[in-house]
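Shown here: the complex without one of its protein chains, the others still in place.
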Amino acid sequence: MSEAIHQERARLLISCPDRPGIVRAVSTFLHQEEANIVQSDQYSTDPKGGMFFMRVVFDFPSEQKIEALRTAFEQVGVQFGMHWRMTLAAEKKRMAIFVSKEDHCLLELLWRHKNGELNVDIPVVVSNHESLRSTVESYGLSFYHIPVQKERKREAEQQAVEVLHAHNVDVVVLARYMQILSPEFVESFPNQIINIHHSFLPAFIGANPYKKAFERGVKLIGATAHYVTDDLDEGPIIEQDVLRVNHRHSAEDLRVAGRNVEKISLARAVEWHVDDKVLVFGNKTVVFN
Amino acid sequence: MSEAIHQERARLLISCPDRPGIVRAVSTFLHQEEANIVQSDQYSTDPKGGMFFMRVVFDFPSEQKIEALRTAFEQVGVQFGMHWRMTLAAEKKRMAIFVSKEDHCLLELLWRHKNGELNVDIPVVVSNHESLRSTVESYGLSFYHIPVQKERKREAEQQAVEVLHAHNVDVVVLARYMQILSPEFVESFPNQIINIHHSFLPAFIGANPYKKAFERGVKLIGATAHYVTDDLDEGPIIEQDVLRVNHRHSAEDLRVAGRNVEKISLARAVEWHVDDKVLVFGNKTVVFN
Amino acid sequence: MSEAIHQERARLLISCPDRPGIVRAVSTFLHQEEANIVQSDQYSTDPKGGMFFMRVVFDFPSEQKIEALRTAFEQVGVQFGMHWRMTLAAEKKRMAIFVSKEDHCLLELLWRHKNGELNVDIPVVVSNHESLRSTVESYGLSFYHIPVQKERKREAEQQAVEVLHAHNVDVVVLARYMQILSPEFVESFPNQIINIHHSFLPAFIGANPYKKAFERGVKLIGATAHYVTDDLDEGPIIEQDVLRVNHRHSAEDLRVAGRNVEKISLARAVEWHVDDKVLVFGNKTVVFN
Partner (left out) sequence: MSEAIHQERARLLISCPDRPGIVRAVSTFLHQEEANIVQSDQYSTDPKGGMFFMRVVFDFPSEQKIEALRTAFEQVGVQFGMHWRMTLAAEKKRMAIFVSKEDHCLLELLWRHKNGELNVDIPVVVSNHESLRSTVESYGLSFYHIPVQKERKREAEQQAVEVLHAHNVDVVVLARYMQILSPEFVESFPNQIINIHHSFLPAFIGANPYKKAFERGVKLIGATAHYVTDDLDEGPIIEQDVLRVNHRHSAEDLRVAGRNVEKISLARAVEWHVDDKVLVFGNKTVVFN
């Protein structure tokens, strides 16, 4: 244990080409900075010429500054060609939630947040409808109504971007938000927009997945939490789960039963994202959970 | 209880347009024939104008003959426009298993059969390779090698049909049989050919589903047991199951892990089919399990 | 289909010794009353001398009265020694929810109720703490605070009974209510009190199941919804579910993760109970879901 009585906790996330010496370099660096590794996960797609991913949680003396640590680490990062980021665990991300009319995913997130299960700030909830205003405000959160009319989608989206910037948002969760975002919007939050799709992707891409699932006669229904990219329902998958159904379920029954899988899958994905446990790699994720 | 000391068990399966009086007619018929209902399941897609499905298991005095019961029931069947069949539980179906080189599904079926878990006879196992002959023969079963050469598929299939007819086969299980069957073959065993597809259909239709699942970065892999129709991987689904995976799984790891889901899902579907628990309805199944 | 344009839906639940003719008698009765069977489930522990259970959902002409149907059915009930009840689907049960401080199970029930997923009225929520008053009242429901002091438990319980009677309550849900009820209380609501125990019973009976699960090093944690009897945690089980955990989970992590399984399992059990899908038989349940 470090002699320092006061410590701060930080996380270091690394992606780089794999080669010998990375773990040694990182652990030597942390040791020199009197930091103590609390948890460490790593994954290599292929030890010979593949990609290397690492997540280290460490405590460091609080008289030290995170900015100084970052500066000091730059040399290691350059040496190994790393993409890396170092964040303070206490410095919460700022998350906006987008909803339409269905409230189950929203409520699951708000309830977990209130209970201290989600390590994040929620400066704003945005909706294209007014209907969930009182729910959101009852949790002491700001609700922002941005109607989305067909012929004025661009303006609505521009307004949303302004709200997000005004609140310094760095992660957006689409909690059953029934609008497709423009490529410009998606690009301004790369791998920072999480959507919940109400099917076990890649089955039933697009609209009305429960109706399609009903028509296909599947015996399990699912939900998929994924990062949003330009390709609809094709972004990197963070989490999926399923639920057993049978011939007695109508399309509407599937929709109702599916809510449970949707809200739990989305909440897990959000938890991992805000705790910096997800690394994106091509169109896939490495989840250190 | 009927006074008869010796009884036989039979199953009655019914599909017909729903209307009042069906259950009464069936139960009155059975009561008049001194049969005792052991189990009964029914399902209606819509009580007003939908389809009605029923499965009744009953015991009847063994001095009575099943043929006579069938004849007597015809009147009820006509009255309600039923598709129906009545089978003796003791009269096992005759099942052929088709395999290529992978043995996990075959072994699961053979082992359950040997243990008395599958209520079926297995007169023959057919393969396009010789490699599983000794395995099959060690279970005391007949193995039939029918090579499938590209330019002689029709002849091979014709040979297979002859083998099936010679063994009075009424159900065919494709236990990872890597050949596509012709429409003629499929038509001669309508809803009597069960295939195991190594994905959670309709995701990853076609060849190499594990490779596709790996590339898509899914967090669950699955397997689907379904009846074979002319549309590849589009037939009525009998059973599906999934298994959690993560970024550490290579495509090959998925293939290996997936075997467990494949064999268990297929074995369940076969068990339900041979126990007359599956009714097909359009492109879906009603499974009374 | 009956000619009646206006119909009402009812449910008939039956338990009796098994013997031939029951299904015929019930279906003949319903047919004579111009009722149309919408759904029917039955189960027999043993066709020779066992117990028989049946649940029938039927539509009947609304000019007919349910009271008249009940009177008419009495003869059938007597003939077969049935325990039976006949209820109108539209006549909702009246459910009280008891809570302490944890709100996850309460919120799941309130949210499903608001969304029309639970076919029940909730005239009152009772708690031994004030803390959830505003939550309950925000759903437009009555909140009743009954403090439970150690030396005055009897009085508190008496007060609770009065509240329940004043609100004509016929089902009580203990949604993480951390008080043990007296035998007198339990007896006055036989098989009408549903509790959620935060373990996979019969593992970890009694207090602190998550701590015990942590100490035992289990790889799955669970929850059990059951009817309350005099034997603590020993009543008939309605529903159970589990969640995978690993060595990284602290006892507190188990407690947090377990909430999801608790709330979902309890909500399912409540749904089945209020829809008259659960029959109690000795210390077990038959669930027709």
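So that you can tell them apart, the chains are marked A, B and C in the order they are listed, and the count of residues begins at 1 in each.
Just so it is clear, contacts are C-beta pairs under 8 Å (C-beta built on N, C-alpha and C of every residue); 3 or more make two chains touch, one makes a residue touch a chain.
Note that the coordinates shown come from a computational prediction; the quantities given were computed from them, not determined experimentally.
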(request) Could you tell me which shown chains are touched by the chain that is not displayed? (result) A, B, C
(message) Looking at the full complex, which residue from A:S15, A:S44, A:Q158 or A:N283 touches the chain that isn't shown here?
(response) A:S44
(request) With the full complex in mind, choose from C:F29, C:Y43 or C:F189 the residue touching the hidden chain. (result) C:Y43
(request) Could you please point out the subunit B residues that touch the chain left off the display? (result) 103-104, 107, 111, 115, 117, 138, 256, 260, 264
(message) Please output the residues of subunit C touching the missing chain, sorted low to high.
(response) 43, 200-204, 215-220, 222, 236-242, 246-248, 281, 283-287
(request) State which residues belonging to subunit A touch the missing partner chain. (result) 1-2, 19-24, 27-28, 30-31, 34-44, 47-49, 59, 244
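Just so we're on the same page, only the chains that are shown with their structure count from here on.
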(request) Same or different, please, for the subunit A to subunit C contact, judged on whether over half of the interface numbers appear on both copies. (result) same
(request) Could you work out the angle of the rotation that brings the CA atoms of subunit A onto the matching CA atoms of subunit B, rounded to the nearest 5 degrees? (result) 180
(message) Please tell me the distance, in whole Å, between the geometric centres of subunit A and subunit C computed from their C-alpha atoms.
(response) 37
(request) Could you tell me which residues belong to subunit B and also touch two or more other chains? (result) 43
